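Okay, here's the structure, questions in a sec.
The complex is shown incomplete by one protein chain, all other protein chains being positioned as in the whole.
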Amino acid sequence: MLSTAAGTASQDAMSIWEYANPKKFMQTSAWALPWVTGLAVVTLVTGLVWGFFFTPDDYRQGATVKIIYIHVPSAMMAINAWAMMLVTSMIWLVRRHHVSVLAAKAAAPIGVTMTLIALFTGAIWGQPMWGTWWAWDPRLTSFLILFLFYLGYIALWEAVEDPDTAADLTSVLCLVGSVFALLSRYAVLFWNQGLHQGASLSLDAEEHVADTYAWPLWVSMAGFVLLFVTLVLIRTRTEIRARRLRALEARERMA
Amino acid sequence: MMLSVHDLAVSRGGIAILERVGFVLDPGEALVLRGPNGIGKTTLLRSIAGLQPPVAGRAELPPEGAAYAGHADGLKATLSVAENLTFWARIYGQGDIAPALHAMDLEGLAERPAQNLSAGQKRRLGLARLLVTGRRLWLLDEPTVSLDTASVALFAAAIRAHLASGGAALMATHIDLGLEEARILDLTPFRATLPAPGQGGGFDEAFA
């Protein structure tokens, strides 16, 4: 599983794996980055301004409900960032594409920030709603556990010197961690039933938010996705350049 | 044929250090690797032993594999000489450790804990471990470090007996063992040349 295959792109010309070639990735991302960035800014501003200023106060929750436009999208991205890391880690383990694992490395700090935002906005929202800053509610607890998994993943990257060794070890950790994170989610549900309302946007849920709130929420979520893509692209480019710098320095030492 | 290495390239810290290494070792043969410090003797031996994947090429070993002896002897300080040796003999599915103790002149020390051995005695115990593996191919990395002249002679005799019984040995060493029959391979010509910028296929070369 961990053998070093020659790290080149796939042979057939139109394959998606071609974008795993670092050179190709740098070219494509340089072209795509301004567009994605612009789109992210537009959707994010639209969603948040619409949500904050052009929706009525909730009859029960007042203005505090509006934190939903940050809380829900960041929570969503906290999970999706980990899912993306899982997929890119597996691609690295199977196909040995360096860009893939560097994208996972790049996504981790963004994911951990999203988790923190979700936790903090949750606390701020929870205070007026539940009368406490923190409750060991299953969902809050799960995010706290997710935060711990992110910390371990990032710490392992930092601790291992050799980049390929670090890539292999963090990928294995990401795989195993995903299984245990999922287990923890169910364990926590079993352990405490919780205060959270049901899924906010699920179509068949009994208590889901009204359409007036839902539309700006959808836009905000799209904005957060685009923001995440933008940040991952920027950070992956930085990681590739850092890696290149390392190689040049090593070459200089040898020459 | 005991070991054949084809077009092998190995790397250390992500940088290729040796390339196009090729040789064949037949039963009854010993090959000594030579070259300045840092050329990659240890890396080459570890690659052949299967501890690290080569960058390119391949090494064909006997089906049962090889016995590898690195810089560290793999001894447990609180176990006695006999206990240490018996452990490795059982791991390799071999029975009697007495011949190995005898060959390395360790019979008098059999009950002594390994922590009370001198550096040279530890080394001799580490080499005795090779004798209980039952493997025909030995891969030895600086086997004579901290051995005195008499112990080097013991070791050379053990190697010669191993070769005579149809075994083979590949070793990296600087001192003369007095093994006239051993071939010598100088690794200097195999030193990896830096790929011209943009020519290398590896990830790190992709932007030069």
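Couple of notes before you dig in:
Should a chain be cited, it is by its letter among A and B, assigned in written order, with residues numbered from 1 in that chain.
Note that a contact is a pair of C-beta atoms (placed from the backbone, for glycine too) under 8 Å apart; a residue touches a chain by one contact, two chains touch by 3 or more.
The definition used in the following text is that contacts and distances are computed from a predicted model.
For the omitted chain of this complex, the UniProt record lists the protein as "Heme exporter protein B", which is one of "Periplasmic component (Sbp)", "Imidazole glycerol phosphate synthase subunit HisH", "Heme exporter protein B" or "Polar amino acid transport system permease protein". Considering the full assembly, A:A155 is the residue among A:A32, A:A63, A:A155 or A:L245 that touches the omitted chain. Set against the missing chain, the residues A:L173, A:A214, A:I234 or A:A250 yield one that touches it, A:L173. Touching the omitted chain from chain A are residues 1-2, 145, 148-149, 151-152, 155-156, 159-160, 165, 168-169, 172-173, 175-177, 179-181, 183-184, 186-188, 190-191.
Residues 46, 49-53, 64-79, 83, 86-88, 90-93, 129 of chain B touch the missing chain (whole complex, contact as defined above).
Following the convention adopted for this analysis, only the chains that are shown with their structure count from here on.
Between chain A and chain B the centroid-to-centroid distance comes to 47 Å (mean Cα coordinates, whole Å). By the touch criterion stated above, chain A contacts chain B in their complex at residues 3-4, 6-8, 21-23, 26, 98, 162-164, 240, 243-244, 246-248, 250-251, 254-255.
On the chain B side of its complex with chain A, the touching residues are 13-15, 53, 55-56, 194, 201-208.
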